[in-house]
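The complex is shown incomplete by one protein chain, all other protein chains being positioned as in the whole.
Take a look at chain A:
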Amino acid sequence: MSAPELNSIPISARIQTIRRLTADTALFRLQLDGDRTFPFIPGQFVQLSVPGGGEVPISPADLPAVDGTIELCVRRFGHVTSLLHRSRTGDRVGIRGPFGNGFPVDAMAGKDVLLLAGGLGIAPLRSLLFHLLRHRSDIRSLTLMYGAREPAVMLFKDELLELATTGSLRLLLTVDFLSDTGQAEPACNVGLLPALLKGVQLEPGRSCAAVCGPPALYRCTIDELLLAGVAEDDIYLSLERRMKCGVGLCCHCAVGQLLCCCEGPVFSYRDIKNIPGAL
């Protein structure tokens, strides 16, 4: 089967495990049929099919696995994701892809790397984080700043805290506000994500940032990142759009004249800063 066919017809897969992370978000590990593996670059996306429901673009949350599994972190949001959340282990789904460019991991070599995740934006950055931890000696330092609405919806918290104990990752967590119980969470700041960037000073040209989160996150963190000394070229933004086909045909995902599904979803700030409506 040639590559274009792989991109237009979903490969069959089964749901191997479902890990409920919060009330509306779960981590699905899928096992591809046959001996297939699914290579991808962190930040690329796949089109996940739920038979009878349709397709949604999702960025994998882990690294390509040799055992032909792939991990997708999905929030129950619309028609397809609701169906997925009603699925059980062993149910069939379909996968097309990978699509898009992914994060420019090679360009991060030798740099201080800052990952900024807001809410569900942690999913693709978790993939990038795993990649960078695996190649930790290639980069100078690694910091993850992750903000969630409230403690109860913070994803992968225990896992991240454990990774941070190894010393190879500096982890800063924040929540917009505390839960109704008002109980303070250990190791967690209260306030918006940009507040974590206040006073941070990085070396221009030797630092980079990868950002993924809701649209508002980009608008409020860019200025802080620039102030911190990260060059426009070195700020990588993973943009959300509704990619319906993934191959540059359906034309729902253009950012200016750039197609998010082919030329993105990861763009440098410099490439999109003058495009109205990009952020």
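In this text, a contact is a pair of C-beta atoms (placed from the backbone, for glycine too) under 8 Å apart; a residue touches a chain by one contact, two chains touch by 3 or more; residues count from 1.
In the analysis below, contacts and distances are computed from a predicted model.
The UniProt record for the undisplayed chain lists the protein name "4Fe-4S dicluster domain-containing protein", from the options "ABC transporter permease subunit", "Acyl-CoA dehydrogenase family protein", "4Fe-4S dicluster domain-containing protein" or "Sensor histidine kinase inhibitor, KipI family". Across A:Ser12, A:Gln31, A:Ser87 or A:Ser168, the single residue that touches the chain missing here is A:Ser12. Across A:Ala65, A:Leu133 or A:Leu258, the single residue that touches the chain missing here is A:Leu258.
Where chain A meets the omitted chain, the residues involved are 4-5, 7-12, 33, 49, 51-56, 75, 77-78, 81, 92, 94, 214-215, 240-242, 244-245, 247-252, 254, 256-259, 262-263, 276-277.
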